[in-house]
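Removed: one protein chain of the complex. Kept in place: all other protein chains.
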Amino acid sequence: MQMLYFGWVRQRIGVPAETVAPPDEVTDVDGLIDWLSGRSDAYAEALRNRDTLRVAVNQELCEFDAPVSVGDEVALFPPMTGG
Amino acid sequence: MQMLYFGWVRQRIGVPAETVAPPDEVTDVDGLIDWLSGRSDAYAEALRNRDTLRVAVNQELCEFDAPVSVGDEVALFPPMTGG
Amino acid sequence: MIRVQEDDFDVGAELERLSAEAKGSGALSCFVGLVRDFSGGEAVSAMTLEHYPGMTERQLGKIEAEARERWPLDAVLIVHRYGRLEPGERIVLVATASAHRKAAIDASSFLIDWLKTKAPFWKLEETPEGDRWVDADPEDTAAEERWIAREGKCGHG
Partner (left out) sequence: MIRVQEDDFDVGAELERLSAEAKGSGALSCFVGLVRDFSGGEAVSAMTLEHYPGMTERQLGKIEAEARERWPLDAVLIVHRYGRLEPGERIVLVATASAHRKAAIDASSFLIDWLKTKAPFWKLEETPEGDRWVDADPEDTAAEERWIAREGKCGHG
């Protein structure tokens, strides 16, 4: 699974992108975030507050209950500030 | 008194500007239009319908009851179509 | 700033000047009106704009002042052409600069609406059926009235 991070999420996690292989129990974004948060304090800190997190799966915005699977591109980032 | 005409008012009257000397009884725009309308069929035709006429006295838009006097610049024209 | 001229204008250069004048503004909004090649179902080959020199400048100045009173603008520009113009040619430019994007956009929308009914221009169109004067559009008067109703209520928008 290809992870991408932007904005302060990227900054706190420390890398802009990485390939991860979550266990089979991880089937949605919520589960993915929980699993990532267990990896280190940096992840836990970056992903703690879901109110300020946004998610895209395969470049489409989605909710935390969206399914994820091997081969997906999942991006986590703060609310967008375009324009 | 300096008269100016624009748009189809100018076209119907046939001149863009003229100096006129109305009699003393003419004290407002209404009276002025009545007096001008008596000069010829072209004036009468051009000034017949006050709903489609607009007036400026000394380059300020005003109503038909606005006073006019010697030395004023009075313009008669159709509704404006700027922009 | 207002300008009434027969010559064309360069939109990019005008906006460049506007943003130089309004250093620190985050938002520029602009509107350009062009001669259409069709109007009321008929082909238009040219349009001649007649105006009232002197009064035009006064009216544009008042329209600018009204916009500055209603919104926090760092710069305002109105350029209006007169004379004979062909389809595709620029007629008018309004542009505003503000720290706030909504103020800039609302103000330029206001400016073009008010020009329609308050700037002493008259338009003669050349069509295959002959020349004809463009009538005032009741929708323009309705737009003007909406702005009058909003007066004092718009604040920094």
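A, B and C label the chains in the order they appear, each numbered from 1.
Just so we're on the same page, a residue touches a chain if its C-beta (ideal position, glycine included) is under 8 Å from a C-beta of that chain, and two chains touch if they have at least 3 such contacts.
Since this is a predicted model, take the numbers as computed values, not measurements.
Shown chains touched by the hidden chain across the complete assembly: A, C.
Among C:4, C:73 or C:104, the one in contact with the hidden chain is C:104. By the touch definition given at the top, chain C reaches the unshown chain through residues 10-13, 15-16, 19, 23-38, 87-88, 99, 101-102, 104-105, 108-109, 112, 143.
For chain A, the list of residues touching the undisplayed chain reads 4, 6-8, 10-11, 56, 59-60, 75, 77-83.
What we mean here is this: only the chains that are shown with their structure count from here on.
Separating the CA-averaged centres of chain A and chain C is a span of 48 Å.
Our note on geometry: chain A versus chain B, Cα centroid distance of 73 Å, whole angstroms. Chain C has its Cα centroid 26 Å from the Cα centroid of chain B. For chain A, no residue reaches two or more other chains under the stated contact definition.
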